[in-house]
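For reference, the structure discussed in these notes is given below.
Now for chain A:
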Amino acid sequence: MAALRTRASAWWAGSILGRHLLVALLGLVVVVVVLESSSDFRNLQLASMAYLGIAAGGLTVLTGLNGQISLGHGALMAIGAYTTALLLDDREASTPLPLVVLAAVVVTLLVGIAVGAAAARLHGPYLAGATLALAVAVPGIALYFKEQLGGEQGLRVVLPDIPAWVLDLAYFVTGQDLTRSRYVAYLAWLTLVITFVLLANLARSRVGRRWRAVRDDEVAAELAGVHLGRARVSAFVVSAAAAGAAGAMMALTVRLAAPSGFTLTLSLTLLSAVVLGGLGSLAGALLGAALLTFLPQVVTDIGVDAGLSDIRAAELAPLVYGVVMVLVILLAPAGIVGTVRTALLKRRLRRSAAAQTRTAGTNPTAPGTPGTPTTDPATTTSKGSTT
Partner candidate 1 sequence: MPAMLTVTDLAAGYGPVRALDGVSFTAERGRVTAVLGANGAGKTTLLRTISGLHRAERGSVDLDGQRLDRVAAERMPALGLAHVPEGRGVITELTVEENLRLGALGRAGKVDGSDLERVYGLFPVLADRRAATAHVLSGGERQMLVVGRALMARPTTLLLDEPSLGLAPRIVAQIFELLRGLVESESLTVLLVEQNARSALSIAHRGVVLNLGRVVADDDADALAADDQLRHAYLGF
Partner candidate 2 sequence: MQQLLNTALGGLTLGMVYAAFALALVLIWRSTRVVNFAQAPMAMVTTFVALVIVDAGHSYWLAFAAALASGLVLGAVIERVVVRPVEGGPEINAVILTLGLFIVLHALAAVIFGNRYRSFPAPFGVRGIEVGGTTIALTGFGIFTILAVLVTMGLLLLLFQRTDIGLRMRASAFNPEVARLLGVRVGRMLTLGWALASVVGSLAGLLIAGGSLVHPGYMDSVVVYGFVAAVLGGLDSPFGAVVGGLLLGLALSFVSGYVGSQLVALAALVILMLVLVLRPGGLFAQTAARRV
């Protein structure tokens, strides 16, 4: 029994991909249970949480692991959403959904390469500024090409019919008929799980190590043979691709791609979600996305109760994000997840230190002692490299 446990824990420690897949599988089970037990309205809300989570996941990799900031993830989502809308313009649209999503990712990725190659290559505020410009510029493009992109009204997205085998599978597994809202929610969460597994593996791979190296110390990274510009651009491009997938899911959920959906506020609140959850942490990104999805209603209700008009009360949610964002940076730069994780790690270290003192006479390096805190979660906080 003990041997089995040891072997299992060795596998747990050794196989990163395996571990990520296991977590993903568990996550999918949770998704099925939650989606099946909630209403159509909730399903759509959860779909929103998923697409915000995908975009936030991409952003947290860029900001947390590579120390760069994008103020344009909302605009990148718009590019994914418009690509989706153009491919799904009527019920006869024959492109299969996976290809549509792939196309959205690829187009966004290309824009990411163009902007990233110009701005992410350089150290400094250039990427932040260029992505801010992107966030401001993209809605104008939709307005200018009114014929093709629908102007202010935007483009309607026609959700293709649910394939028969999916309907059958859903009925077989859950015993319920699959509604269209739930179908969309499944698509969004499946995309989220796939994206997160890819991002998590990338973060642990050599590429991810390079990103972190560049974030922590440019000179050391350069000396270690890391091409600074290439590392920065690749981090941004990966991050942009995630935003493209998020945009595709948003288009499917909202069934519309319109300029008003992709304001600068969207980009900035995504950033606040990432900061809130803890930079560099995918779990934190998901937490942030949950707050972005569910907090506004709560806060707006409070505002209306306090006597504000609906429109003004709707602005309270961003106010809360902004205030929390400022407070997090000033008080707990590791974000919620990072702070909790540090606290847990400290407690575990204290305990193992106590355990070590107890067993000191017999076996100073008692098995089961957690490793030294070289992987301190505090290092996943922003460490913007200095000039």
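Here, a residue touches a chain if its C-beta (ideal position, glycine included) is under 8 Å from a C-beta of that chain, and two chains touch if they have at least 3 such contacts; residues count from 1.
As a selection rule, all candidates are chains of the complex that A comes from, given by their letters.
Keep in mind the model is a prediction, meaning the values are calculated, not measured.
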item: Complex partner of chain A (touching, any copy) among 1 or 2; value: 2
item: Candidate 2 contact footprint on chain A (complex, rising order); value: 63, 67-69, 71, 114-115, 117-119, 121-126, 128-130, 132-134, 136-138, 140-141, 143-144, 228-229, 263-265, 268-269, 271-272, 275, 303, 308, 311-313, 315-319, 321-323, 325-326, 329-330, 333, 382-387
